[in-house]
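The other protein chains are all here in position, but one chain of the complex has been omitted.
Letters A and B mark the chains in the order given here, with residues in each chain numbered from 1 onward.
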Amino acid sequence: MKFKTLDRRVIYLFVFLALSWPLLKGFSIKPARMKSADKFYEIVDQTKSEPNKFAFISFDFGPSTKAENGPQAEVVVEHLMRRRVPVVLFTQYIQADPFLKSIPLKIKAALEAEMPGQKWIYGKDWINLGFRPGSGLLIQSIPKSTNLADLFGVDAFSTPLKEFALFKKPKTLKNISLLGQFTGLVGLFDSYVQFFQTTDYKPVFGHGCTSITIPEAYIYLDSGQLQGLQEGIAGAAWYSKRLTDAYPNRKPDNAILINTGLGIAHLLLIFLIILGNITGLISRSKGG
Amino acid sequence: MNWKARLLATLTFLGGLYYFLDFVLPAKLPDSLGGYEFGKYNQEISRGFIAIGSVAFALGLINIFYIHGARIIFRKKGFLNSIALLISLVAMVIFTTNEWLAFEQVNKYAENIRNIAAYSRQIQSDLKEKKESTRSPNARIELLIAETEKIIKDSEASLSEAKSDLPHIVRDGLIQNIKLVSKENNLLKIKNESEVAAPIKPLDSVATALIKLSGDRQQLEEYLYKSSTTKALYDFVYDGLFVPLGAAMFSLLGFYIISAGYRAFRIRSIESGLMMIAAVIVMLGQIPFYIYVSEVLPDLRLWLLEYPSAAAFRAIKFGAAIAGLYMAIRMWFSIETSSFAEDNSGKAGANK
Partner (left out) sequence: MGVEHASPGMILIMVILAIPLFYFINRARKGQSLFVRKIAGIDAINQAVGRAAEMGRPVSFSTGLTSVSPTLYAVLGVLFHVTKKCAIYKNKLLLPQNSPEVMAIAESVMKDGYRVEGRLSEFDPSNIIYLSDEQFAYASGYMGMVHRENVASAFLFGYFAAESLILAEAGQQVGALQVAGSVSPEQVPFFITACDYTLIGEELYAAAAYLTREPVQMGSLMAQDRAKIVIFVMILLGVSIATLKVFFPEVNWLDINQLIRMPWEEVMGMEAA
């Protein structure tokens, strides 16, 4: 085979093998240390389970970025549910609606299997607000609202929010102890950074992004507008490892598995780049 | 500038002026200046724009039918693909509309229960505040009791339709809440007939029980709907085709990045060499195999992302933001003659 012009189909085959082999073999390696994911872990770990306080988590991802944002969202929601911090789930992206239903139920089943005798109840441990259109306008309305139950009205199943104990008394932005947003869409994230705060209160903000938007997210982490960041699947894998270290009976999820496949693909890319440069150098020296 | 252009420019200016004033003025003017909230109707105005914008979807549909219809009619090259596209489009519209209508029906049951619960709360509130109504309180409560009994019978009938694979949690919740509603309804009946005092507390209990039942009823109806043909067809096209296709297209990126990297990443100068070193550090620093190379790679990676990379991103963003700001000002004041505007003589770029 001439390495000078490697058919791209051969490259695709190698990529497929690199990504699928760990998944098929179930083979995983300890992920790389991610300081930004450590920060995210710590802000969730420091979030107290207080009456009248809750975490506001936004799933703004669809099936296309679910491979990265899904595990990020799962580990954070799991962490919050373990700490019994009520979670209010929400999305501004219609394609995320099914995940708002499936992910908490999956976590609930896993936690109840791990800790028999303990129950996680919808309406008490989590509430699903479902998909809400309005984009930046809705995010601007949240800090201005004097009663979030009036602003949102009902949950995803059309139950009036005031029927839930959490929303019996008026709740405002100041009752949100933590904001978590998971997305591959840049526009929505900017709205949260700009508007999800009042003059005298800003919830702690953790963000989960896809690999493409990591450099952009670092700007906000550096300036203090973000307090925690999960960088793609690598961030989710490190967060998952931290959770497993803290809760040894926890069943590992597939974040670390996917991250291992990604690592092998990275090595393949580095190898191909080196190969391409060597063959290029050889052909230039031969006058080709 | 002719009168049409002037009118457009004026409307553009006024539209922009509204949002500009909303931004520069405080949320509420001081009382000494009238205390007016300039942005009070922002949401309503913006919803209006969204509604108008959503009509634009028809433009896309017309274009699709026009282009692909012409291809089919005149048997142009690729007309079979056009047939497939139009059939898929129409099928998707039909399946999605059906699903939406069917789901509205599913919601109807729970909504009905919530309406009865709201009625109960209204009676309770009117009794507390001693408000008059067209019907007497007794008559209203009797109506409420009758409607609640209908709901109980209806819920029991729906529950009997459910097969054995209905999740326990839904079945048990429903049975429990039907019993609760029934019990509270009976208590209300007794209190109402006794006429000792206004049955305020039983009304509240009935309302609360009905709300609990509405949640379970919603889940039951969704379960019954899941086995319908409409849902199956919708799931096939959406979860079976649309979602995996979107994920598959996104996954192409992984393959393309690696093939593009092999093809294009060549070290031809010092700058490209530096870029390559940075790229390799960042890649190695985030994968599990960094431990086989160096323990400091994650820290190096972090430094590269936090300092040089963030600085470059900020610089690009500043530049693009200022350019966008100036473009927006030009559009607002309609001084954006630009290279595609026409003056009256039909020549482009009036200031050329």
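Keep in mind that, in the parts below, a residue touches a chain if its C-beta (ideal position, glycine included) is under 8 Å from a C-beta of that chain, and two chains touch if they have at least 3 such contacts.
Worth saying up front: this structure is predicted, and the values here are computed from it rather than measured.
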Hidden partner chain, touching residue among A:98, A:184 or A:235: A:184
Identified contact with the non-displayed chain, of B:73, B:101, B:252 or B:274: B:252
Interface with the unshown chain - residue positions in subunit B: 22-31, 35, 53, 56-60, 63-64, 66-67, 70, 78, 245-246, 249-250, 252-253, 256-257, 259-261, 263-265, 312-313, 316-320, 322-331, 335-340, 342, 346-349, 351-352
Touch residues of subunit A, complete complex, unshown partner: 64-65, 140, 143, 184-186, 194-199, 210, 212-213, 215-216
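By definition in this document, only the chains that are shown with their structure count from here on.
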Subunit A-subunit B separation of Cα centroids, rounded to whole Å: 19
Subunit B-facing residues of subunit A, complex: 6, 8, 11-12, 15-16, 19, 29-36, 62-67, 95, 133, 137, 141, 157-160, 163, 214-216, 218-219, 221-222, 231, 234, 259-260, 262-263, 265-270, 272-273, 275-277, 280
Touch list for subunit B against partner subunit A, complex: 42-43, 46, 50, 107, 110-111, 114, 208, 211, 214-215, 218-219, 243-244, 246-247, 249-251, 254-255, 257-259, 261-263, 265-267, 276, 280, 283-290, 297-298, 302, 305-306, 309-310, 313-314, 317
